[in-house]
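Only a portion of the chains appears, each positioned as in the full assembly.
Each chain carries a letter (A, B and C) given by its place in the written order, and its residues are counted from 1.
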Amino acid sequence: MLDDVLRTVAEEVKPQFGRGKVADYIPALARVRSDHFGMCVVDVAAREASVGEASEPFSIQSIAKVFALMLALRVHGHDIWTRVGKEPSGSRFDSLVQLEYEGGWPRNPFINAGALVVVDSLMRRHRRGADRVVLDYVRVLAQNFTIEIDEDVARSELATAHRNAAIAHLLKSHGTIDNDPLQVLEAYCRICALRMSCLDLARAFLPLACRGYSPALGEDVMTEQQARRVNAIMMTCGMYDAVGSFAFRVGLPAKSGVGGGIIAIAPGHSAIAVWSPELDRSGNSLVGTAALEAFVHLTKVSAM
Amino acid sequence: MLDDVLRTVAEEVKPQFGRGKVADYIPALARVRSDHFGMCVVDVAAREASVGEASEPFSIQSIAKVFALMLALRVHGHDIWTRVGKEPSGSRFDSLVQLEYEGGWPRNPFINAGALVVVDSLMRRHRRGADRVVLDYVRVLAQNFTIEIDEDVARSELATAHRNAAIAHLLKSHGTIDNDPLQVLEAYCRICALRMSCLDLARAFLPLACRGYSPALGEDVMTEQQARRVNAIMMTCGMYDAVGSFAFRVGLPAKSGVGGGIIAIAPGHSAIAVWSPELDRSGNSLVGTAALEAFVHLTKVSAM
Amino acid sequence: MLDDVLRTVAEEVKPQFGRGKVADYIPALARVRSDHFGMCVVDVAAREASVGEASEPFSIQSIAKVFALMLALRVHGHDIWTRVGKEPSGSRFDSLVQLEYEGGWPRNPFINAGALVVVDSLMRRHRRGADRVVLDYVRVLAQNFTIEIDEDVARSELATAHRNAAIAHLLKSHGTIDNDPLQVLEAYCRICALRMSCLDLARAFLPLACRGYSPALGEDVMTEQQARRVNAIMMTCGMYDAVGSFAFRVGLPAKSGVGGGIIAIAPGHSAIAVWSPELDRSGNSLVGTAALEAFVHLTKVSAM
């Protein structure tokens, strides 16, 4: 039945192609074709359904911030909230203004400043490098040991990351990060350069729909409360500066990346991953958002 | 059973009293005793449970902004969104900064600027006065025709509303409101001065938990989509600048008022109203938030 | 000789006409012809020279803020600086942002917020109305008892002054003004509606070039230190957000108004008034600025 739903969704979103714009701030992303589309649902009974290029890996970009947060919660528990807030920023995801006004304390872990702080917190405990630790964690969650960091994207990203370098230095000037700003930035760029498919993402994030339990691993990967809270942060901070519009249209906790991916959680029901590279003006996948809206309309799984 | 839950909640929150501060910016609110506590749940089958002073009317203040929005949706339909946004502001609810930077376009209908625009939109269609129309609408929703505007609070509010007057004039200077700024402000102050009990609120907002259907009236008072959308706006914009923290702790769409009331919606389950005048630093009821957190913990009704 | 200079200046600025824009935010200003030009110099020996329509009265607008400040210094002495700052704002003259960030304390007496505070300070002492007191003061300084407030401009200004009303209410909400915001605003609008000629202005401001001494009255109208300080405030805060550019081009303390007038002070040398209604993007007279630049070039009176 979920297969039917996905087929209907794929049909319904067809008129949306050609209205957005593929991210072009680095060559490695700009050369991705605009007409990709893939979608995958894994429900709480671990049933999987998919449509289109659901097994094709793409650059997950900011979706990786959720993995970093989940790992930081595992490592530091509630203490991570002493280093980063949990409020929507009301500003662009890469704003320095708010960071300066608020003494170098990032509003939430999904704006760039907050993700840099989360990555810094992972570097403190892990000699191997935060990027390596996140990669290992993601491979286990997705049960796919071929997942890799795209070195080309990571390098390209780092070479042009002047604004993020500014954020990292500003964090350092406020003492909000402990490690060298450029090393934190490099780990951050590498984590954002993870390549995963919709199938990988839906599997890896399924515990957020199952109150922390991973059907694949047969164990809790976080507490029920932690799962609910990560969902809450996604709900209020996950979609750049279109958090409200997305809640309005889709009504599910979600996180997007400029590679065109979105992961959405229907608590108690399923994890849904969608990929389509054309972005709307807020930097969220245009077709992906439409697909999730159609999915919610057909399945009535809205959290609202 | 819900009665048992509420009794447990009331017990659990007792240690929280004395840690907040009753709103004191106008005498009419400042003289309210700090130890009030009432809570009421009405579920989708219209079963009611309550504890404490659930039938005691209090000043609902900003909770009234949800009624104004619901009525504006009824009157203008989707067009209301051409006049006000649906994104969290990331700023204080009474900020002029964002309004100036964004050309007089309010971020959402629950900050003061946005609510003034919604009230202005109601004045255009209703000769009788927007306050009167909202009052009639609320009475019908709550099925209680003794609900009144507290004239004392309304007057007191208006006399000290210099900041809101500044907002109203700034909106007018940008052409965002049509009517005289001070008349809009007066209607707004009167609507915020509505006196209702937890029971009234839970009954009146029950349609938001029932996909737009009012069990009391036996009819839809809004479409399913409208109900979901009002919930989404509450989720991302309803709790002043503690939207993320509230989602994190409670995970339900909600709206608070400085009178100490909070209305929360558990979609598909119930509407929950709570009242306790002591406020936390964000202006939300301190004991009320704790009560909702306990309620969600006991009933597992979180939307996350 | 100054007559020759002014004739040369008038010749040199001719190509500048037609490149600016007459203020059009109120009808009473918008209907002024764009090709007016007048200029008048009164030197410290009270010798007068003029060219063009130097005796034609026009709406002095923000130039009036200097008179209000001079009078407030006379009434309150140094205490006025407890109510308003003396730093350039770096923002637009009618910004609410800075005022909100800085707790309702205006940066300087020449932005609208600061001028409203100065006018409020004059209302406290003067039952007759601050506008009347300023009018009397200006008539004496200029030795012209036919100077009047333009009632048409004052009314028109007040009717559209929503942004200034917002500022006045914001000041009131912070307790920075004592009187009713709309009464302060009315007095402010009336003061800005003063009609004076270049000759009136140059005569009235001559004491600022003479260390506080008025040759016309044969007495000091302020202390030497006060004269130097008013000049310093004009130098750093007098030309809206083009303070630096004006200092760069002209190098004299000055104050402009949207009516197209500018008064400039060459300390120890002269007071220079110029009028031409076309404004540049910062709201300063375009031809007037060019005329002052030419004047400084010819006479070498730059303070720099």
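Following the convention adopted for this analysis, a residue touches a chain if its C-beta (ideal position, glycine included) is under 8 Å from a C-beta of that chain, and two chains touch if they have at least 3 such contacts.
Computed from a predicted structure; not experimentally measured.
Engineer: Shown here are 3 copies; how many are in the complete complex?
Structural biologist: Per the structure file, the complete homomer consists of 4 copies.
By our rule, only the chains that are shown with their structure count from here on.
Engineer: Return the chains common to the contact lists of chain B and chain C.
Structural biologist: none
Engineer: Counting only C-alpha atoms to place each centre, which chain is farthest from chain C?
Structural biologist: So the farthest one, by centre of C-alpha atoms, is A.
Engineer: Could you work out how far the Cα centre of chain B sits from that of chain C, in whole Å?
Structural biologist: 48
Engineer: Measure off the straight-line distance from the CA centroid of chain A to the CA centroid of chain C, and report it in whole Å.
Structural biologist: Using C-alpha averages as centres, the distance is 56 Å.
Engineer: Quick one: which bits of chain B touch chain C in the complex? Just the residue numbers, please.
Structural biologist: 95-97, 100-101, 162-163, 165-170, 172-173, 181
Engineer: Can you list the residues on chain B that touch chain A in the complex?
Structural biologist: Answer in residue numbers: 85-91, 98, 107-108, 228-229, 231-233, 235-237, 241-245, 247-248, 251, 253, 267, 302-304.
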